[in-house]
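For this view, one protein chain was removed and the others were kept in their places.
All chains are identified by letter, namely A and B, in their written order; residue positions are counted from 1 within each chain.
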Amino acid sequence: MKSITLKKLFLMHSWVGVLTAVLLFIVAFSGALAVLSRPELKIWANPELQSTQIVPSSDINTLVNQYYKQVPSAFGENIHVFMPSGHNFYLLTLVFESHHGDENYSQEVARVFQFHPDSLALVDSYYGPSKEFYANKKTDAPSYIGEFHADLHLGRPIGLILTGFLGLTLLKSAVTGLFIHRKMFKELFTFRRSKGLDIAISDAHKVMGIWGSVFNIVIGFTGAFLGLATIILLPAAAFVSFGGDQDKLIETFTAIPEPVVSHIEQPTNIDAILENAKSRFPKAVIIDATIMANNDANAQVYLRLLGGEAVASQLLHYRGDGEFVKSMSSFGDISGISIKVIEVLFPLHFGNFAGIFIKLLWVILGLTTALLPLSGMMMWLSKRTRGSNPTLSVQAYTRWNRFIIGSCGGLVLASFVLFPLQIVLNYSVDGALQNAFFGPVFFYSWLGWLLVSLLPMHHTFYFKLTLLLCGAALSAVMPLNILIGQNNIMNFNSALVVIVDSLFMLIGLTFIWAGLKLKLTKQPILEAQTV
Amino acid sequence: MFKVSKNNKSTFKAIKRRHFLACVVALITAVIIIPGMTTYLPFHMNEQILLPIMLFPIIWVGLFMYAYLAEHVWQPFAVMLLLSISHGLLSLLALMQGKA
Partner (left out) sequence: MNITLIFCAVLSLVFMTLIIRKNASSKIIKVIYSLISLIISFVCFANVYGLLGGIITGVACLMCVGLLTAFITGKALKGY
């Protein structure tokens, strides 16, 4: 390859990397945390889920039939059963929907009943527009972080477009990075931590970039697809065939046909269907069930499964009498290779297709994706302070470093603060009322820490403070849980809570140790003098 | 805040036009290509719609890189213009045929 081409690729890699560094860190770090949000951290965050996430099929059958008799007949058209698996609602949730409204509402309306997963006692009920119910469902710290990763809480479409474009830039950076590091096999293990910070960071950037290249390309590609699909890609693709009507396109391909009600009574064998699904795919988790024309001869049941050998999530179609019809894509009964590829994009991005080991791999690789733009930015900045004619003064270098620590470190701090907050909220605030706290605490902690970066202090001191505070936030989780939590390391009611609390403590102490070990310059609270 | 290196100016000719091509025109071209591709791909309707959607990130990255790597700035401009016009016309024809 010509040297001018390499130089161009290097400049492209640098410019895009520098422009998107902070945002890419934000999305990648929150993504690394979000990998564990469902179901592990969601179970940790909700005491109701900690005793059990599995409700016996017979109990589900009993509850569906019991409440089916209590709701008006129009609400029996569609029944959704959301399992308390930690992927959706934190309670066993039965949603009886009337698509055509009722005497009070002209829009889709729902009657909802939510039960404790263990005791099956009725905890909550709702009657009103379906959209409002789904929009106001209880969130928790891990779900909040997961939603932040998806659209930065900027709403749709702006948030999704931004994260989608970051996926494109990550893809571009990964591809150009591979071209410019031609000595990739020689540099596979080159990490000289004893040669000084600049060399260590440069080596770390190359090692993470080379080893993580396949992962970064996959995440960039899938992230771009997930972010832009519903906002730009589907409407564009629907432009010719459906006049730009994306909803019509989705309906044509994915609509589950409504059964014709025969008015011949035949009990819908929900428990047999659930047991059959579990025996067919023992490693998969049943997320939810949709029952159409319940207790009718033409009843149809659709189960959504996640994980197992299929990798991608799937939809199982059963007749009401328990007869298995077919397994299909979770998008509907669509043929062809493209849909199979698209199906796999989701588990490839989320890493949620086969248990905790794969999730840990995704967390490690996700953290390297987050550290890549950061290390690249640091390389770019330090290069500009070197030489006989540096383009960046020492003062400006310190300010840039403080900005990076404030924005990126601030995000880490804000995310970590949500975990002790979750324990406090579980103790003091009921149900969906908790939702009002996560946003303000998260964004004000982040903003507050970013504003601290304006103070005239050395960036190493600022970084030390950031590490200590992050460590303190995480370390506070276990003691708080012991003091006010329902299940904790002392009563050992939930193994998952014990493991998560212990890991939080371990990571928190590691941050504190790193912060204490960090050597300061002689003047930690005075800005570095201009050269 | 930063001094622009003279080396960057000599590496890329017409740097501002390349920025515009890469950041704006490449995106518009890639988006126009999607409906255009649905008109000529020789597959079932599912594939005709899903394949261009899947190819979008690759097309965009390719156009983005070409905007900077091409020796002369008119080259990527001509390619993107040709792609946009051709796929736009294909989409328009298909729409008009559909309405008729």
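Please note the rule applied: contacts are C-beta pairs under 8 Å (C-beta built on N, C-alpha and C of every residue); 3 or more make two chains touch, one makes a residue touch a chain.
No experiment lies behind these values; they were computed from the predicted model shown.
Student: For the chain that's been dropped from view, list the shown partners it touches.
Tutor: A
Student: From the listed residues A:189, A:324 or A:492, report the one that touches the chain absent from this view.
Tutor: Reading the full complex, the residue touching the unseen chain is A:189.
Student: Could you tell which one of A:117, A:212, A:320 or A:373 touches the chain left off the display?
Tutor: For the chain that is not drawn, the touching residue is A:212.
Student: Which of these, A:309, A:323 or A:430, touches the one chain of the complex that we don't see?
Tutor: A:309
Student: Can you tell me which of A:364, A:394, A:424 or A:452 touches the chain that was removed from the display?
Tutor: In the complete complex, the chain left out is touched by residue A:364.
Student: Suppose we count only contacts with the excluded chain; which residues of chain A make the list?
Tutor: 188-193, 204, 207-208, 211-212, 214-215, 308-311, 344, 348, 353-354, 357-358, 361-362, 364-365, 368
Here is the rule we go by: only the chains that are shown with their structure count from here on.
Student: What residues of chain A sit close enough to touch chain B in their complex?
Tutor: Within the complex, chain A touches chain B at residues 4-5, 7-9, 11-12, 167-168, 171-172, 175-176, 220-221, 224-225, 228-229, 232-234, 236-241, 243, 249, 253, 334-339, 341-342, 384, 391-392, 396.
Student: Give the list of chain B residues in touch with chain A in this complex.
Tutor: 1-3, 5, 8, 11-12, 31-32, 34-35, 38-39, 43-54, 56-58, 60-61, 64-65, 68-69, 91, 94-95, 98
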